[in-house]
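Only a single protein chain was left out; the remaining protein chains are all shown in position.
Now for chain A:
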Amino acid sequence: MIATIWDWLSDAANWSGSGGIIAQAQEHLRLSVIALLAAALIAIPIGLYVGHTGRGRVVLVNAVSAFRAIPSLGVLFIAALLLLPRLRGDLAFELPSLIVLAILGIPPILSGVYAGIEQVDPAARDAARGMGMTGWQQLWRVEVPCALPLIFSGVRSSMMQIIATATIAAVVGLGGLGRFLIDGQANRAYDEMAGGAVLVALLALAVDIVLGLLQRAVVSPGLATHGRSH
């Protein structure tokens, strides 16, 4: 099995061209990053607000866990059936999938940001207030830096979910590495299917490692071991 996958992966013909591995990997990454940015734009402000003020806490916690229960494959198909006939061109395929991917990416970021802000040591918060910081300064200079490890872990799990679901989105006509899995299955070509699966796993791993390095560079060293058990 490893030999068949390797043969497929090492065949130069599979790498080049518009439907090749490089083009599909770029497409997979492009769609995932757009969806992640959209999810972060929505989730981060809400998470900061709820974490900082404590308002809407119950609603947020329940909404996040309810969201997790919704199967992404079903939502993707519903969005595709609703939007495909109403849109034109490339957008018709991309928009429904991007909306679903962004929606799926919101809950992990939201709970990471909220939990991160909420678990900031009350003593640090009091100290900031005692130094005469305004609410904004308190949020940006104390709470957010302290919350970064959890914020990052939320962003990372959001990105993993988006990359995984972007694979599924090939079923509704989207490009990306999922194409090899779906087309391979349609053509009964196990080497293509398995090769695509290896590539998706590698892409997910590589992106997670990059985000991990980014986290290490951004988070204050004093917090690096935070969240570890005793």
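Assume contacts are C-beta pairs under 8 Å (C-beta built on N, C-alpha and C of every residue); 3 or more make two chains touch, one makes a residue touch a chain; residues count from 1.
Just so we're on the same page, contacts and distances are computed from a predicted model.
Trainee: Absent chain per UniProt: "Formate-dependent nitrite reductase membrane component NrfD", "Pyrimidine operon attenuation protein", "ABC transporter permease subunit" or "Acetolactate synthase"?
Mentor: Going by UniProt, the chain not displayed is called "ABC transporter permease subunit".
Trainee: Of the residues listed, A:21, A:128 or A:181, which one is in contact with the missing chain?
Mentor: Of the candidates A:21, A:128 or A:181, A:181 is in touch with the missing chain.
Trainee: Just name the one of A:22, A:37 or A:81 that touches the chain not displayed here.
Mentor: Considering all chains, including the one not shown, the answer is A:81.
Trainee: Out of A:42, A:63, A:164 or A:223, which is the one that touches the chain we can't see?
Mentor: In the complete complex, the chain left out is touched by residue A:164.
Trainee: Kindly note down the residues of chain A that lie in touch with the hidden chain.
Mentor: Missing-chain contacts on chain A: residues 1, 5, 65-66, 68-75, 77-78, 80-82, 157, 160, 163-165, 167-168, 171-172, 178, 181-182, 185, 190, 193-194, 196-198, 200-201, 204-205, 208, 228-230.
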